[in-house]
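One protein chain omitted, others in place.
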Amino acid sequence: MPATMMKALRKLRPERGANLESVAIPSIGPNEVLVRVSATSICGTDLHIYGWDRWSASRIKPPLTFGHEFCGIIERIGEEAAGVAPGDFVSAEMHVNCAHCHQCRIGEAHICQNLRIIGIDQDGCFAEFVRIPAANIWKIDPAIPQHYGAILDPLGNAVHTVLAGPIAGRTVLVTGCGPIGLMSIAVAKACGGSVIFATEINAFRREMAKKMGADEVLDPADGDIPGKIRDATGGTGVDVLLEMSGNPAAIRQGFQALRAGGRASLLGIPTSDAALDLVNDVIFKGATVQGIYGRRMFETWVQMSALLKAGRLNLEPLFGERTTLDKFADAFELLQEGHAGKVLFYPNGKPH
Amino acid sequence: MPATMMKALRKLRPERGANLESVAIPSIGPNEVLVRVSATSICGTDLHIYGWDRWSASRIKPPLTFGHEFCGIIERIGEEAAGVAPGDFVSAEMHVNCAHCHQCRIGEAHICQNLRIIGIDQDGCFAEFVRIPAANIWKIDPAIPQHYGAILDPLGNAVHTVLAGPIAGRTVLVTGCGPIGLMSIAVAKACGGSVIFATEINAFRREMAKKMGADEVLDPADGDIPGKIRDATGGTGVDVLLEMSGNPAAIRQGFQALRAGGRASLLGIPTSDAALDLVNDVIFKGATVQGIYGRRMFETWVQMSALLKAGRLNLEPLFGERTTLDKFADAFELLQEGHAGKVLFYPNGKPH
Amino acid sequence: MPATMMKALRKLRPERGANLESVAIPSIGPNEVLVRVSATSICGTDLHIYGWDRWSASRIKPPLTFGHEFCGIIERIGEEAAGVAPGDFVSAEMHVNCAHCHQCRIGEAHICQNLRIIGIDQDGCFAEFVRIPAANIWKIDPAIPQHYGAILDPLGNAVHTVLAGPIAGRTVLVTGCGPIGLMSIAVAKACGGSVIFATEINAFRREMAKKMGADEVLDPADGDIPGKIRDATGGTGVDVLLEMSGNPAAIRQGFQALRAGGRASLLGIPTSDAALDLVNDVIFKGATVQGIYGRRMFETWVQMSALLKAGRLNLEPLFGERTTLDKFADAFELLQEGHAGKVLFYPNGKPH
Partner (left out) sequence: MPATMMKALRKLRPERGANLESVAIPSIGPNEVLVRVSATSICGTDLHIYGWDRWSASRIKPPLTFGHEFCGIIERIGEEAAGVAPGDFVSAEMHVNCAHCHQCRIGEAHICQNLRIIGIDQDGCFAEFVRIPAANIWKIDPAIPQHYGAILDPLGNAVHTVLAGPIAGRTVLVTGCGPIGLMSIAVAKACGGSVIFATEINAFRREMAKKMGADEVLDPADGDIPGKIRDATGGTGVDVLLEMSGNPAAIRQGFQALRAGGRASLLGIPTSDAALDLVNDVIFKGATVQGIYGRRMFETWVQMSALLKAGRLNLEPLFGERTTLDKFADAFELLQEGHAGKVLFYPNGKPH
């Protein structure tokens, strides 16, 4: 008789913390698949859910199995599911689009009007198994290692941001060197970015930024970021700003460092009002500002996979602790202290 | 003996007003031309200079002949000037680029780092003659009427803004129906914009907006602009926002009315801080925000001329008073009251 | 008891002709819908199938109900079909993509590697009912008239071709004025094309081209098409070539009339080798040549609907005979003589 229960890390009540519980393995509909989770990674969003901040309180409805970065092996498929098979090594786009709204119809499903997120709006992947619509499954090329497979979701954010406009032969400024900022450095360099500047207040992360390939890493505490960058670019400023911090001061510095006619791609979520100087930093500059959300379905996945498969991205410095689900409390604590890279859980046991 | 003196409308002192004076006809360098001004039009910027606001005080160095919208006939050319000849019917791009900075080298001369503007940084076209670099001359197709020739500068702003992204088959919102906003309505419609919404607080201008082809003209005083526009677009919002007002409230409404994935092209200059809600209106929306400045040299001129020559743009409703330079005081007063369309001066006499 | 049989126009044997038969109303799967056909239009491809040319012999496997341009009312939906409901007024994209190949994953489903076409590879819409995947259904805005709803498939070809690159303020040459060529004229004009040239050997169609809005219609029999077009464009040539004829001579003339740096979008299918002068017409010219196939799913449908709903396209001159399915022999004969516009069948009876 097949197993019917599984372990899952769940938010049970509207408060800080989580519980490892035994719950029923999800049943799947005709257009869905069930995936046995090999490895899953903790996102900053998961930290918010664990800590139960204001955003979590407004969005999350306990009880919920959270987690949305993972890879695994397909266990079972629905009778209408096409293009997938049991045994496939896969990850998934966890943003589930409606397929019928204006944006879905014009190829912009990543900003669907009715988006639901697995791991936020329905049970996610901090579990032995996760249920996914077949259309959201991404088959991983066997050349790509398992630990890379577990971080395709945030890597996709980085690839989406970097490739949202021309990058080859352009100077680049990455403001904020959290995991996605760090990945952006590697992606920008692999795609022909010429000089890559990065700013970051945390010394440990500045060190990481160098390892990821940044040409010049600056500490905002040393002052006058825009001036230093203009000096280093012959007075012109950078061609491309990749905003990864959500920090109002960093955003302001980034825009001041951007050249007239440059591109500013914003992924970081400002936690407070971040006033742009529309006149001087956008209009007179003829700048282009792009809001970046999620990953293009599935163009970003194709680009990311091609870069990984061809060995263009070395992300090894990013990886930190690898552990099992029952050690969740230690893992979240580690991350909250800001000392760890990407932490991976192995819900079905660590690889040997 | 040829005339050596001419009449010119000049700002002589750092204060409100202007003087009609007799000054020397400009001498020209080897790469320049002298144009006899047929018709010249008053820009909002000229109103600021006339009234001597804070911006004028910081930028304008009297004495200065102002004015930068015009057409005329080439009188004389420098010995190195190529592609032009005496007798040519011309207008000119009054933004003079350096040709050597980064932006000039990559085809973005309109945002040159060393831009000088004729009529602001050096003597302009409110005069019988104006001196222009040969490279800035635009030959006007004879099929285009003289009064249209006098407003190519602001029409170019409108064309640059509308065509800064796809427009065919897209819903459009124009916020602010001053002359350039009104022109944008006509241009958007001629280029396949589907439904054109316009907002404007001034009743006279709302009437003009309808004449220019807007499908739905809204008064912000009636409330909830974003809600009305979302209702009229099946809940989606508009594909394209053309911001022509510089008014912080209009900018905010415009962004709220923009669909996820939409384009916001900003030409209006905010007179005070215009805080964008970066999180909800740009990032989560995956919106693209473009600062628009001047006209592309000379792609915008080519597009504008093709549309005019083919008769795709009816701008007749825009034109107001036509007068001579010595009536300048009446003309500026008329404009300041907000009742006039584009006012034209004929420095060398009105056409019969 | 509901009806179980319906009338359908079918190709029964590998030979010229077709038969009107009574067949079972299709049953539908969980992700499909059944549509009651209101109006259906005859495509040139249907003429080939009816006449049984070499292409038909190699592709069509009788017995088959053919026809792929239609609109109708949803009769029934499968249990997994989302975003659709019985009673909806709809058309459909008849190219069915696999959703899993490289092209489907990157948003280019119209050139899916495993495309199947309803009406060619499986039973089509020359019948009282047609079975369609729910994902291929296009809901028609009620503002769009029924006879327009029947020709969205070829109109989509025209819109896809015209909007495959910039068109506003550009000179355009349409080579070949069959139905899609004629539609392209109207679309190019509505989207800001400046001067629209058209070439066509058939006098009746040249007349139609003028009605659709072409500025200059040329008969290739009068000679030197490229020379005439260069003369009419100041020696430069046209910005955009929309090739709709498939005729090798027209293709050659079109490329010769194209300006350096121009765009050539090819939709017409050459029936014999059409040698391009790659050196002079493509490489030295820096031209861009685009193969156009089908319609973008569903960006083209969105653009087309927006243009139709806003009343930007007057296609009335295009429509010819409106008849019932039992008159099919007369209808095909009429079209083969080349005298008719788009011929419509009403399988469930003509509207009153």
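When the chains are written out, they are named A, B and C in that same order, and each has its own residue count from 1.
As a working rule, a residue touches a chain if its C-beta (ideal position, glycine included) is under 8 Å from a C-beta of that chain, and two chains touch if they have at least 3 such contacts.
Model, not experiment: these values are computed from the prediction.
Listed residues C:V33, C:L266 or C:A331: the one in touch with the omitted chain is C:L266.
Considering the whole complex, the residue from A:I167, A:M183, A:A214 or A:L335 that touches the absent chain is A:I167.
Checked against the full complex, the candidates C:Q122, C:Q146, C:N202 or C:T288 give a single residue touching the omitted chain, namely C:T288. Within the set B:M5, B:A57, B:A99 or B:A329, the residue that contacts the chain not displayed is B:A99.
Only one residue in the set C:R76, C:H110, C:R205 or C:K342 touches the chain that does not appear here, and it is C:H110.
Subunit B meets the missing chain through residues 29-31, 80, 82-83, 98-100, 102, 105-107, 135, 296, 298-299, 301-302. Seen across the whole complex, the unshown chain contacts subunit C at 101-103, 106, 108, 110-111, 113, 234-236, 251, 259-261, 266-267, 269-270, 273-276, 278-279, 282-293.
The omitted chain makes contact with subunit A at the following residues, 159, 163, 166-171, 190-192, 194-195, 215, 302-304, 306-307, 309-310, 312.
The rule we apply is simple: only the chains that are shown with their structure count from here on.
With centres set at the average Cα position, the gap from subunit A to subunit B is 43 Å. Centre-to-centre, using mean CA coordinates, subunit B is 41 Å away from subunit C. Multi-chain contact residues of subunit A (touching two or more other chains): 102, 106.
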